[in-house]
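Below is one structure. I have some questions about it.
Missing here is one protein chain; the remaining ones are kept as they sit in the complex.
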Amino acid sequence: MDRNSTIERVLRAVLLTLIVIFFLFPIVWILLMSFQTNEQILRIPPSLSFVPTLENYKALISGHLLTSAGSLDIAFMRNLGNSVLLSTCAVVLALILGVPAAYAFARFKFWLSEDIAFTLLSFRFAPPLLVLLPLSLYFQELGLDDTYTGLIWVYQLIALPLILWIVRGYFEDISPDIENAYRIAGHSWLRTFFKIAVPLAGPGIAAAGLLSFIFCWNNFVFALVLASADKQPVTVGALAFVTASGIQYGQVAAAIVLSVTPTLLLALYAQRWLVEGLSLGAVKG
Amino acid sequence: MSASLSLRAVDKVYHPRGRSSVHAVKALSMEVDRGEIVALLGSSGCGKTSTLRMVAGFEDVSAGEISLANRRIERLAPAARNVAMAFEGYSLYPPLTVRENIAFALKRGRLSAGEVSRRVQEVAALVEIEPILDRYPNSISGGQQQRASLARALVRDAALYVLDEPMGQLEPQLRAVLRGRLKRLLKDRAMTSIFVTHDQTEANALADRIAVMEGGMLQQFAPQHVLKERPANLYVATFIGEPPMNVFDASVVRDDGRTMFELDNGPSFGFGDNELGPEVRQAIGKRRRVVIGVRPHRVVLGNGSAETARVVSNQWLGDQSHVAMAVAGKLLVAVSHARVRAAIGESVPYGVRAQDLHIFDVDTTVALAHGARAA
Partner (left out) sequence: MAQIDMAQIEIRNLHKSFKDDAVLKGLSLSVDKGEIVTLFGPSGTGKTVLLRLLAGIHPQDAGTIFLRGRDATGSPPDKRGIGMAFQNFALFPHMTARDNIASALTARKTDAGEIARKVERVAQLLKIGHVLGHSPRELSNGQKQRTALARALVADPDILLLDDPLRNVDAKLRYEMRLELPALLKRVGSTVVYVTQDFKEAMALGDRVAVLLDGRIAQCDTPARIYAEPVNVGVARLFGDPTLNLIEVAPQLVDGAPEIRLGGAAIRLPASYAAAAGSPCLLGLRPEGLRLVDGPAPGAIAVDLVAVTPLNEKSVLLLTMQGGEELLASEAGDRDEPRRPGPAHVAIDPDTLLLFERESGRRFIPAENGKGGS
């Protein structure tokens, strides 16, 4: 209904502005911080005008951190690379495993299918700390401790349930008659899966993939416990900024900006699919 | 408390984002008398539902005026219009039982609990949902939901009742029974109502007058027999009636006391001036081309006719035969209430009488003459 009075419109605009400011404020502040030196950041009262500097970014990219106590080597770019590697591989593996599984759950009601599906989802409920310590022991025994393979495997705990639930919803939404029609036209069920089911669930698969990527990227605890410094992602790597000579706020801010940028760009690029995929996953419960 | 509804030059334009605007209703004007039942009939996308929603208040009017009982209502919120509406999509309140849903419509009036209960029972009996009065909407079938929605609209005392495809989900037998009862209720209580349908039988059975719409415009607004016998244009002529009217493009040739209609790629039909009267000839005027139409049940089959045609299909439907013949590169359908024993491929004689002809202008599609009289 479009019966808008001026008051309503003004009120709506004010409210929207407030909400936008509320959410964007930390991000903007950190962005600004990343271009300031530590002294500028810690100045009281805080000031909005400053002379921007690229020192922080230079330090991160070169790997040398200059503090008042001397120089420190930070392997930040390596951490960034690890994040990319781990998240990408985890998601790709989860898609290869999860999409056919989601299809099976959607189309074939086999014995215990609901229970199995729920069990897989429950991995998202459990606090990671519960399994982490025993897992680290097993990993050491299996020789998977401090390996990329081990980490990618553990990341499936994050990525797989998400992909299963979201993509299953998309498969269920496809009218079975469309697949039946393709079968009757003479195609095997495998061809039907690849030519009909997967393309039609495309948006859901992309959304689930993106979400999993974001969650894997943000993960902290698994990598902290199960890997050593050279394999750790940015989330853990950021700890290094808490140095003996104090917290290097400027570099931390720059590190945050660099860590957030890949996922932010991906999300912006595919935002339409993300919203669609999220709501669908929620409804198909 | 019913009063008349009046629409004057009502327009509706939709502006969907990213697409060109849609002019759904164009300069619609019509007057509904008090106590009259009017049907808005047309194929999907013709503008009938938009019109209904504007009358009920769920869409804004892009231009024009709507009045009910001499009160301008096009700017009022739905609740302020004193209009009761039954929706196509049921829209019952899920947390209330069917009984409570129906009674909810009476909440605004100051009726005693006993009176409310009596009315709910009465309208429930009419649509045969008494057994499910205490069930919740999510546990009853689509047809039952639709009837409950209808009951909710009918239980109110309103100046106008607006029904959007009120029986679309019901099976034919139930529909026929409910139609009879609904008509009787509406007439007994002089309830002015306007309903939307794409089903001609429903429009015929319920409405006093039918408004045929197409492309957002009102084509003709008249009682059923007028639409059938004197359609205003080619669209109404071919829309009303099952099977639809047979129409053919033809050239007109005047010859000394005779008028010949030469069908394109087909036979010619000639009529003497005694058959095709002066009124009709005057309506045709100097036109060289017209469209002629004849209703299937007026086509004369059998001996004594000059023309023959090959039978393409012959279907016996229990009480009538539908025979389709190849004429002028198209199909001419004839309906007969007797068994027609003609095999596919056989040639049968057929004919058309002057009194059964409908003649239309080839460019404007407006009707020129029906039978013996000008349009």
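By letter and in written order, the chains are A and B; residue numbering begins at 1 in each of them.
By our rule, a residue touches a chain if its C-beta (ideal position, glycine included) is under 8 Å from a C-beta of that chain, and two chains touch if they have at least 3 such contacts.
From a predicted model like this one, the values you see are computed outputs, not experimental measurements.
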{"item": "Absent-chain contact - pick from A:39, A:115, A:141 or A:177", "value": "A:177"}
{"item": "Selected from A:61, A:77 or A:200 as touching the chain missing from the view", "value": "A:200"}
{"item": "Touch with the omitted chain, as defined above, among B:276, B:333 or B:357", "value": "B:333"}
{"item": "Contacting the left-out chain in the complete assembly, out of B:198, B:287 or B:353", "value": "B:198"}
{"item": "Touching the absent chain when the full complex is considered, from B:81, B:99 or B:228", "value": "B:228"}
{"item": "Touch residues of chain A, complete complex, unshown partner", "value": "175, 177-178, 180-189, 191, 196, 199-200"}
{"item": "Touching residues (missing chain, whole complex) on chain B", "value": "43-44, 171-173, 176, 180, 198, 200-201, 204-205, 224-225, 228-229, 238-244, 295-297, 312-313, 315-320, 322, 324, 331, 333, 335, 337, 344"}
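Everything that follows uses one rule, which is that only the chains that are shown with their structure count from here on.
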{"item": "Centre distance in Å when chain A and chain B are each reduced to the mean of their C-alpha atoms", "value": "57"}
